[in-house]
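A protein chain is absent from this complex, but the other protein chains hold their places.
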Amino acid sequence: MSAVKLLLVCRHAPYGNSLARSTLDTALAAGAFDMAPTLLFMAEGVLQLLPEQDPTDVGTRNHRKVLDSLPLYDIDQLYVDGAALAEYGLTDMPLPEGAVVVDGDGMRKLLQAADHLLGF
Amino acid sequence: MILHTLNAAPEQGVFQQCLGQLGTTDALLLMGNGVYAALDGSPAATRLLATGATLYVLQDDARAAGVLPRLCPGVKAVDYATFVELTEQFPRQLAWY
């Protein structure tokens, strides 16, 4: 496994533009590269985690389903912005397995601990 | 020790998100529409100064926007060579946009 610690900062909602999708594509590619990237869902990015997504009628793939497949690629370090969850009334929402809720300080620590940050 | 780059006007939600992550050991480079946060006397500039982060604005973008003559005294205008120098000093960059 690569020793380089890569943190992907996911700040966009899943369907308004394609950035969230590009983030997951990058995460999957990093997984295939044996990099075990860490993902931080912050601000609007927490909306990527809504469990009841059904984009059938808008003609795109289900973002949450892709997210749920990340552990298959050994991508299991997921962190979620707790304040953003509260902002959207989603504190009770079921999170992907192993996801850890963090506060502002927790997010700062994650940012400082990475070698490289990719800001999506 | 993070170099934050902000490319969005102060009214965008991302301004607040970036603000929340700025620490005293960090630097912030304002670029694109982000340069408007460097307007002297604006609440945005006051809030940025209060974070204790070192503040920079990309000179070319600030000049294009007409912000350069109205620059808040706590914000330093820099060229691209200095931008590169900042990335030498700061091991990580986080882009806000």
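A and B are the chain letters, set down in written order, and residue numbers restart from 1 in every chain.
The working rule: a contact is a pair of C-beta atoms (placed from the backbone, for glycine too) under 8 Å apart; a residue touches a chain by one contact, two chains touch by 3 or more.
In this section, contacts and distances are computed from a predicted model.
Student: Considering the UniProt annotation of the chain absent from this complex, which name among "tRNA 2-thiouridine synthesizing protein B", "Sulfurtransferase complex subunit TusD", "2-oxoisovalerate dehydrogenase subunit alpha" or "ATP synthase subunit a" applies?
Tutor: Record says "Sulfurtransferase complex subunit TusD".
Student: Out of B:Ile2, B:Ala27 or B:Leu58, which touches the unshown chain?
Tutor: Going through B:Ile2, B:Ala27 or B:Leu58 one by one, B:Leu58 is the residue touching the chain not shown.
Student: Thinking of the whole complex, not just what is shown, which of A:Pro55, A:Pro71, A:Gly106 or A:Gly119 touches the missing chain?
Tutor: With A:Pro55, A:Pro71, A:Gly106 or A:Gly119 as choices, the missing chain is touched by A:Gly119.
Student: Which parts of chain A are in contact with the chain that was left out?
Tutor: These residues touch the chain not displayed: 2, 4, 6, 17-19, 22, 25-26, 29-30, 32-33, 35, 116-120.
Student: Touching the hidden chain in the full complex, which residues of chain B are there? Just list them.
Tutor: Missing-chain contacts on chain B: residues 5, 7-8, 31-33, 58, 60-61, 79-81, 83-85, 87-88, 91, 93-95, 97.
In this text, only the chains that are shown with their structure count from here on.
Student: Rounded to a whole Å, what is the gap between the Cα centroids of chain A and chain B?
Tutor: Chain centroid spacing, chain A to chain B, equals 26 Å.
Student: Which of the residues in chain A come into contact with chain B in the complex?
Tutor: Within the complex, chain A contacts chain B at residues 9, 11, 42-44, 104, 107-108, 111-112, 114-117, 119.
Student: Please name which positions on chain B make contact with chain A in the complex.
Tutor: Chain B reaches chain A through residues 1-2, 13-14, 17, 20-21, 23, 91-97.
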